[in-house]
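The complex appears here minus one protein chain, its other protein chains still in place.
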Amino acid sequence: MISVGILNVSGYIGAETARILRRHPNVKVTSVTGRSAAGKPLSETYPHLAAYDLDVVEEVGDVDVIISALPHAAGAPALLPLIDKGVPIVDHTADFRLKSVTEFESWYKVTHPRPELLQQAIYGLTELHRKEIPGSKLVAAPGCFPTGSVLALAPAWREGLIGPDIIVDSKTGISGAGRSADVRYNFNELDGNVVPYALGGHRHMPEMTQELSALCESPAPRISFVPHMVPMPRGILTTCYASLAEGRESTTIEQLREMYEEAYAGEPFVRVVSTPPETKQTLGSNLCLIYVTLDHRTNRPIVVSALDNLVKGGAGQGVQDMNLMLGLPETAGLDDIGVYP
Amino acid sequence: MISVGILNVSGYIGAETARILRRHPNVKVTSVTGRSAAGKPLSETYPHLAAYDLDVVEEVGDVDVIISALPHAAGAPALLPLIDKGVPIVDHTADFRLKSVTEFESWYKVTHPRPELLQQAIYGLTELHRKEIPGSKLVAAPGCFPTGSVLALAPAWREGLIGPDIIVDSKTGISGAGRSADVRYNFNELDGNVVPYALGGHRHMPEMTQELSALCESPAPRISFVPHMVPMPRGILTTCYASLAEGRESTTIEQLREMYEEAYAGEPFVRVVSTPPETKQTLGSNLCLIYVTLDHRTNRPIVVSALDNLVKGGAGQGVQDMNLMLGLPETAGLDDIGVYP
Amino acid sequence: MISVGILNVSGYIGAETARILRRHPNVKVTSVTGRSAAGKPLSETYPHLAAYDLDVVEEVGDVDVIISALPHAAGAPALLPLIDKGVPIVDHTADFRLKSVTEFESWYKVTHPRPELLQQAIYGLTELHRKEIPGSKLVAAPGCFPTGSVLALAPAWREGLIGPDIIVDSKTGISGAGRSADVRYNFNELDGNVVPYALGGHRHMPEMTQELSALCESPAPRISFVPHMVPMPRGILTTCYASLAEGRESTTIEQLREMYEEAYAGEPFVRVVSTPPETKQTLGSNLCLIYVTLDHRTNRPIVVSALDNLVKGGAGQGVQDMNLMLGLPETAGLDDIGVYP
Partner (left out) sequence: MISVGILNVSGYIGAETARILRRHPNVKVTSVTGRSAAGKPLSETYPHLAAYDLDVVEEVGDVDVIISALPHAAGAPALLPLIDKGVPIVDHTADFRLKSVTEFESWYKVTHPRPELLQQAIYGLTELHRKEIPGSKLVAAPGCFPTGSVLALAPAWREGLIGPDIIVDSKTGISGAGRSADVRYNFNELDGNVVPYALGGHRHMPEMTQELSALCESPAPRISFVPHMVPMPRGILTTCYASLAEGRESTTIEQLREMYEEAYAGEPFVRVVSTPPETKQTLGSNLCLIYVTLDHRTNRPIVVSALDNLVKGGAGQGVQDMNLMLGLPETAGLDDIGVYP
């Protein structure tokens, strides 16, 4: 068995990675780190992980591969020595997602500790970067919102079918905010509530722009992105609104659907569906469901995607990346059926 | 006391009307109708209404004013004789909302029983039609989605500040679907779920178009509207995305906000807020909260509104209409503070 | 208008008091205090209270009556001078609920700052202490759990119908834990979850024992009380299990129900219902619903009560107390219909 270390198992992404790997046929979690939980059994932090019988430690020790769920920026100091040692790493922060250090520093308000790594790291959205991952030692798992929106937009955007004016409206479960002791995430404040946020700009936006631009350089996409918290722990539903590009106005709904079906044919975890998807259909699974239609009154393409933010939008995508890095079957350990209802 | 009859108290809008009127200083509910519940105490259908000590009846009897929460189309036969008798009526169906019989018949797939009434009926969005309501005998209370979206868009649209390409993305609680025995609204299917629907077109869309067009005839608005069910009983949050109109591109965020504050200054139930509103801030109250901003990266105006679909988007708006019809204080019986948390 | 000051409006009980008093015909909230929020508009702490247009202050100033929602023990220093001044006070802490200073100190682990006040303060469960409240200057509003359980048990206990072995199993919404920044109350941890707690003893237990003992001194009740958090903000459902007392084993279910109906006949806010009550039937109202039955297989009386912990189990009960203290109609400002659904 290949040994895996999980950095910062105390967060939801770390814990979810542990859950998923429990049934992975080729790897075994042998070390889990955490700051405040160090020295205690993992089951004290997360009773649902009691089957593991592992203690949380401060330093990861020797492992074959690392999945890091450390917080943004703060995590880099711990990660850099491991990168230097050449241990294969899947990193869940934004530290290595953006290719432009300027973009990174302007959105995250920190100086990047090692900008040269930005070009080496692979953006781990498997469906777009499958071929680059196997040879890499550092994969930056994508943000939860970019996963759903880029997968929703890529097929039409790549073909120049849609113009650059794009609205991305996301509805997310609360686990995206982490296991936080903040009154804003108190149950009472969020149950029965819809909360729009980050209207001045969300850090996941530059990932969307970067990935679309990489598919089709010109024109530059002009995305407005507004995320909304909805009262559920998991799941992101993203509704993308675009316009048909100049010269492509006669595209039919059938052509659109066919384009999407072809784009994702054979993908193990992206499914183009014929009725609007619901987040709950993906709960606990690594699936991203995509529905595309054309608003016949305005001729606007509308694409809806649904996924579990902690799986395909988080820990599951990370395991998919790890599988590719290690030469394992891409689907190993990953579910294609969610827990419903 | 003025006597009020509620038609179809069995639905959520009817029941909510009864709740609100319980504390109205000038009117008293003296008759409530229902089909299957007829002959039984109201408390059997709705235990929370037990304070009323009324039986549900089949026919409304003599009352001074009627609030009808009958279902679309099916309700008209019961309502027409009452209209003919000249009883003041607030109607919660779509039967009298649209001015164009063609639009009505194409969206609702029924022949209108009395098209000439469409011109006489007043669309009861108080903030836009306040002056027309007092003289009217028939007010069509607006749909829940148009209430939030038209109030969000009206100030900018009326001034020609935004262009005709508009995206309306709504997140609604489940009570909008009524007290329905349908597996789609079963608790298990919706809890922890976001469900987009009506992507082929929602019946509330023509109301939005009609009301915006009435404010500013040209150009015709081109709205894409997608509603999403989110796991909560009440509340609608609507996010509207537009573009600055040609020639208005230099509008600043401050100008936008000022325009909105002026537009709704003095309104008892529309509040322009300086931080993004949340649906739960309006629960049980007749408020509609509106937030306007400008996405500085794309220069797109984004307007967010929040309301309780059963109050300002339903029964509360109906009572506000009734107050105006009867010459009572517009705010009588209506709350400006919601139940939180 | 009588002026009211609310101490610690930042907590849910304080905020709920403000909501309720907004429509009270005889009193007006003129001063609201808070620690961290002092100097800021109330709407910043609670946007749903924006209609108030009040700033939070540090010191309450001159008011005719005070409702205190300060935290247990910590609040006493602020309250004592006001008590000494003779301002009528409704206090929502446990500081003045228990008659026995020993009991208080053993459960709350603090020295009571003024034990002699314990005998002067009235336990503000209106249905049991209605006559003592008008003459009092200090009313201790009951805990949320004792309200539901004592009202459920009192009629049978007072008559000696049930024996001393009593199980009280409560299911509570999360607002009982307050507006807390604690990861245990994070939305993700509680949504979709049932969490039993305080199995070693809950501080509301001695209130139950005290109030039952006051009704019928012997035998001493032997209560096991287990509260459980369920995923909703408001509401407590309490299921009480007892045995028929020796010599009363032939009591019929009809006799039981009659006893309860008589006990609460004429009560404006306690309703004995003929089908099991649900918490949501009371949301936002001051009602406590009670259902009594006899398990015919075991001959055990089972009594179920439902209420809104922030209203009849909190702020609403406090207003009811205040009304009685001030000689106002007991029901003034209080709703007998909840917000449903």
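Labels A, B and C are assigned to the chains in the order they are written; within every chain, residues are numbered from 1.
Simple rule for what comes next: contacts are C-beta pairs under 8 Å (C-beta built on N, C-alpha and C of every residue); 3 or more make two chains touch, one makes a residue touch a chain.
This is a predicted model, so every value here is computed, not measured.
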item: Residue touching the undisplayed chain, where the options are C:E189, C:E207 or C:D321; value: C:E189
item: Full-complex contact with the absent chain, from C:P25, C:G201, C:P219 or C:P329; value: C:G201
item: Residue among B:T102, B:Q120, B:N186 or B:T275 that touches the chain left out of view; value: B:N186
item: Footprint left on chain C by the chain that the document does not show; value: 165, 167, 169, 171, 173, 188-189, 191-197, 199-201, 205, 222-224, 226, 228, 230-235, 237, 239, 241, 243, 276-280, 283, 291, 293, 295-298, 300, 302, 304, 306, 341
item: Touching residues (missing chain, whole complex) on chain A; value: 12, 15, 18-19, 22-23, 46-52, 175, 179, 191-192, 233-234, 271, 273, 275, 277-278, 280-285, 289, 335-341
item: Residues belonging to chain B that touch the chain removed from view; value: 12, 173-175, 179-183, 185-192, 231-233
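By our rule, only the chains that are shown with their structure count from here on.
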item: Chain centre separation in whole Å, for chain C relative to chain A (CA means); value: 46
item: Sites on chain A at which at least two other chains make contact; value: 173, 188-189, 191-192, 231-233
